[in-house]
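One protein chain is absent from this view; the other protein chains keep their places.
To keep things simple, chains are lettered A, B and C as they appear, and every chain counts its residues starting from 1.
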Amino acid sequence: MAYVLIGNSAAAIGAIEGVRSVDLDGEIILFSDEPYHTYSRPLISYYLDGKVQEEKMYYRPADFYKRNRVEAHLGSRVAALAPEKKTITLADGQTVPYDKLLLATGGKPIVPPLPGRELDGVFTFLKWDDVKALEQTLAPGMRTVVIGAGLIGLKATEALVKRGVAVTVVELANRVLSAILDEAAARLVQESMLEHGVKFYLENTVAEVLGRDGKVAGVRLRDGAEIPCERLVIAIGVFPNTDLAQGTAIKVNRGIVVDERMATTVPDIFAAGDVTEGFDTIYQQQRVLPILPNAYKQGFTAGINMAGEVRAYKGGFAMNSIGFFDLPLITAGIVRPEGEGYLSLTQADPGARKYKKVVLKDNKVVGFIALNQIDRAGILTGLMEQEVDASPFLEHLLREDFGYAYLPAAYRQEQMLKGVSGGVRA
Amino acid sequence: MLREGEIRIPSGCAISGIMNKRGRVFSGEDIIKSIALMHDRGNGLGGGFAAYGIYPEYAEHYAFHLYFDDERARTTTEEYLAAVFHVAESGQIPTRRVGAIKNAPLAWRYFVKPKPGFLGETENEDEFVVRTVMYINAEFPGAFVVSSGKNMGAFKGVGYPEEIGEYFCLDEYKGYIWTAHGRFPTNTPGWWGGAHPFTLLDWSIVHNGEISSYGANKRYLEMFGYKLALQTDTEAITYAFDLLLRRHKVPLQVAIAALAAPFWSEIERMEPAKQELTRAIRTMYGSLLLNGPFSIVLGSSKGIVALNDRLKLRPLVAASKGDVLFVASEESAIREICPEPETVWTPRGGEPVIGVLEEGGDEHAN
Amino acid sequence: MKRVYAREEVCAGCKLCEVHCAVAHSAYPQDIVKAFLRQKVKPIARVLVEENRPISFALQCRHCDEAPCTKACITGAMQKDPLTGVVTNEETRCVGCWTCILSCPFGAIKRDETGRKVAAKCDLCSSAGTLPVCVQHCPNDALVFAEEPGWRR
Partner (left out) sequence: MPISLSTPNFLIDRNRERCINCQVCVRQCAFEAHSWDAEDERVVTDDLKCVACHRCVTFCPTHALSIRRFPLEFRENANWTANAIKAIYKQAETGGILLTGMGNDQPYPIYWDHLLLNASQVTNPSIDPLREPMELKTFLGRKPDTLRFRGGKLAEKLPPQLELEVPVMFSAMSFGSISLNAIKSLARAAADMGTFYNTGEGGLHRELYQYGEHTIVQVASGRFGVHPEYLAQGAAIEIKIGQGAKPGIGGHLPGEKVGAEVSRTRMIPEGTDAISPAPHHDIYSIEDLRQLIYSLKEATRYEKPVSVKIAAVHNVAAIASGIARAGADIIAIDGFRGGTGAAPLRTRDNVGIPIELALAAVDSRLREEGIRSQVSLVIGGSIRNSADVVKAIALGADAVYIGTAALISLGCHLCQKCNTGKCNWGIATQDPNLVKRLNPDIGAERAANLLRAWEHEIKELLGGMGINALESLRGNRLMLRGVGLSDRDLNILGVKAAGE
C-alpha cells in the first residue's frame, strides 16, 4: 500500500500520524515544495520577532519521518495529478503512483492586482521563506505598511514593531480582526496596538504601490492619501491552494469539497487542511476553516480512512487563540451574530481591557470572545463541540470562576469520570 | 490467720480415683497407695478421700460426717440435728494415732433421715439436707459438715493424704468408688474443714487447679442460694454440678459442655442440631464455664466423671482393667496399683472420662 | 491508563492538592515554605479546585485519549506519550500561544507566567514515579489514582 501525501504542514503530519495509528507497514511518500523539515506556519511571526529560533520552528522532532518511516521529498513540487492512472507527476516530469493520495496543499496568499506589486520590498506573510526574505531586509526605524488587519496582518505587525519597525496598518473593514471580533473587542485590541505606536487606516485600502528605482517608496490609499514606506506586507488573507485539483474530476468550490471521512469526490483521493472546504458545525455548512487544529484533525482523520478504517470527523468551527503585546485573546464560532434567535451575553471592563462575550442560539453556545481573560476558555469550546444545553447555567456563563462546578452534575461527572476524550470525538 | 472460707487460697494438688463399674467393693488400701505415690504433689497441708458404698447397712440414711472444734460445738450441733432429723445411729469416726497428725478436730458421724414436718412445701429431702448443711456450716461456730450423702463419706484433714488415710483407718472400709486428694495450698490455714474432697449430698469433688473464673462462677451460683462458705474452687465446682445435674436436671453431657465448653471455633464446625444445642448451653451457662487450669474427679453414688479444663492445663490420665476404671494426675499413680492396665489414655482438654455404675451390678452396695 | 479521579462527595475544599501540586512543580519541590516564600512569583498549581458550594472537587488534566490540546498545539510541544498516555507540554518548545487553553474542554491548562510564558498542566507527577502529590496529600481520599473511577478505597 502506497500513501502519497502532498504537503508538509499540520494536515500532512496529522495524516502521517493517522495512517500509522492503523497501518505500520504501508509505504508513505511525502512531497513538499518547501525545502524544510515540517515546521509550524503559525510560528513565522514568532520567528520574525526573534522569540523562536530556527531550531524551535519545527513542528515535529528531527527524526519524525524516520520514526514514522516516511519517504519525504522536500523541495520537490508536484505539478499534476492523473487520477485515472492513480499517479502524480512532479515538476521534474517524474511520475509517482499512489494507492491513496492526500492533498494537503494548504492555502496561498491573496494578492490583489495592485499596480506596483512587483516592486522590490513587497512581501506576503505565509511561509517561512516569506519572513526569512523579509527579515534579511529589515532595519530598525524602517517604515512598513501592512495591508490587512486580520490575524496574519496583525501578527506580522506585532513582530515588525518588536523589530523596531514603524508600522501602519491599512484595513478595508471598519475594525481590526473583523472576522473574529466584534466592534467592542476590536476597539480594545486596536487601542493596545496604538499604544505600541502602530498607525491604522480603517475602512480604507491601498490603491497603488509607489516606487522609486524598483523599490517600494510608499503607498497611495483609495482616498488619495499617501504613506511613505520602505516595505509593504500584503496580508489580506489566504485562499485554498486548489491548483492541482483544477481540471480533474475533484469537486472544488472555494476549497476542495470533502466528506466527513475527508474523501474528495474522486476515489482514493483525500484532502485535508486549509485547502479543503469541510463542514462547519456552527454554521452547519461547508466552509473553508484555515486554522491549525482543524487542519491536524482533518489530516488525522484522512490518514485513518486512507489506511482503511472508517472514522468520521463531524467537522469543526473557527477558533483562534492569539495575542498582541501581552493582550491574550481567544475567540470561537459566531461572535457577531446576524439574524434571529441569538442571545449575546457580554461583560466588559474597558479600563482593564477585559472583555467577554458568549453567543448562544437555541440555548447552545455557538461562539464567544474572551479578551484578556482567557483562562479556561476551552470549557466554552467544549460546550460548543458537545452542543450542550446551556439553559441550566446561563446566568453563570460569564462568571470569573465559571467551570464544571456550575454544569449539571450528570454531565460533569460523565465528562470527568470517564476520563476519555474530553469533548473531542475525532 | 484467716482460715479457709475467710480467704481464698489457691493451691496445686494430686488427685486419684478408682471405680469398680460392677459395684464390687474393695478396701481403701489401693487408693492410699496411689495417692501416696504422688506425695510430692502435695505439701502435707491437706489430704482427703471420698468413699462410696461404705455404709451398706445405712444405705437409706444420709450419712453426716461432722468435725467439731470442741465439745460445746458438738452438743449444740447435735441438739439441732436431733431436732430436725431422725438419728438412726451416731458415733465417733474411728481413728488411729498417727505421729504426723496434730490437733485433729473431733470427728463424728450420724446416719439420719429428715423429719417430714421440717420440709418446706415444695422441698424434697435432698433440698432440706442441702439447706441444713449450709445452715450448720454458716451458723454453728466450730462445727463443719464434711459430707452428707447416702452410703458414702468423706475423710479429710491437714497432713499428707496417706497419713489421713491411715488416721481414719480407711484400709478397714470397703467401697466401690474411691477418690483421693493431696493438697499443696499456697498458705497454711491448718484447718481440717478446708481440706478436700468437698462434698454435697452424695456429690464429691477432688480437684487440682485454680479456676480464674471462680469469681464469676461464685456470683452466679449465689443467685441460686448456694453459700460458698469455703471460697474454694472445689466447693464451687461441686455446687455447679449440683445445680446442673440435680436441680436443672440437665443431661451429664450438657453439664460437661457447660463447665468445659468447646471453643466457638469448634462449635461453628458442629452439625446444626448439636451446634444449636451447644450454642444454647454456652449462651445460657456462660457464667458456669470453668476457666483456667483444672483436673477434677466428680464422685457420686452412680459413678465418676473425670474432667480437664478445655486447654488441659493440668494433668489427667485414665486407665482401665476389667471392671475397674482408674484416673489420676500421673500415670505412675495408676501403675502403682495396677501394673498392667488394659488401656491407658490421656483425655483431651474438656473430654470427660465417665464411669457409670452398671445397674444391678452384683454386690452393688444396696 | 491510570488517571486521577475526584470524589466530589468527600472533597473538603481545602485545596491542599493545589498547595502541594504547586510545591511539587516549584523550584523547591521538597520545601513547601521556601517554595512559597522564597520565590518571587508564587508557584502555580496544575490542579484546580472548583467550588460552587456545597460542590467542590479537584480538576486536573484528564490526559484524554484523543487529547485535543495535542492536536491544536502549533509547536508540537504538547504531546501524548504513546506508551504511558500521559499528556505533557515540552515547555522549552512552548511559545505560550494558548491554543491549548482554547482547545482544552476541561480548562485544565494554566498559563505559567512565573518565567517564560508557557502552558502549565498536570503531568501526573511522572517525574516523581510515585502517586501524584495531589492524591498523596488529599486529606480525605477525595482523589483516587486508578485505571477506572474507583469508589471504595
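Rule of thumb we're sticking to: a residue touches a chain if its C-beta (ideal position, glycine included) is under 8 Å from a C-beta of that chain, and two chains touch if they have at least 3 such contacts.
Everything numeric here is computed off the predicted structure, so don't read it as measured data.
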{"item": "Displayed chains contacting the withheld chain", "value": "B, C"}
{"item": "Contact with the hidden chain (one of B:Gly23, B:Pro114, B:Gly175 or B:Pro293)", "value": "B:Pro293"}
{"item": "Options B:Ala261, B:Ile296 or B:Leu357, residue touching the unrepresented chain", "value": "B:Ala261"}
{"item": "Contact footprint on subunit B, counting only the chain that is left out", "value": "8, 10-12, 186, 209-220, 222-224, 248-251, 253-254, 261, 263-265, 273, 276-277, 280-284, 286-287, 289, 291-293, 311, 313"}
{"item": "Contacts of subunit C with the absent chain, listed as residue ranges", "value": "7, 9-16, 18-20, 32-33, 35-37, 53-54, 137, 139-142, 152-153"}
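The working rule: only the chains that are shown with their structure count from here on.
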{"item": "Contact graph of the chains (line, ring, star, complete, other)", "value": "other"}
{"item": "Most centrally placed chain - per-chain CA mean versus overall CA mean", "value": "C"}
{"item": "Two chains sharing the most C-beta contacts", "value": "A-C"}
{"item": "Averaged-CA centre spacing for the pair subunit C and subunit A, given as whole angstrom", "value": "29"}
{"item": "Subunit A residues within the subunit C interface of the complex", "value": "14, 40, 42-43, 46, 51-52, 56, 58-61, 292-293, 296-297, 300, 319-323, 328, 330, 332, 374-379, 381-383, 385-386, 401, 403-406, 409, 413, 415-426"}
{"item": "Of all residues in subunit C, those that touch subunit A in their complex", "value": "3, 5-6, 8, 48, 50-52, 55-57, 59, 62-68, 71-72, 74-76, 92-93, 95-107, 109-111, 149"}
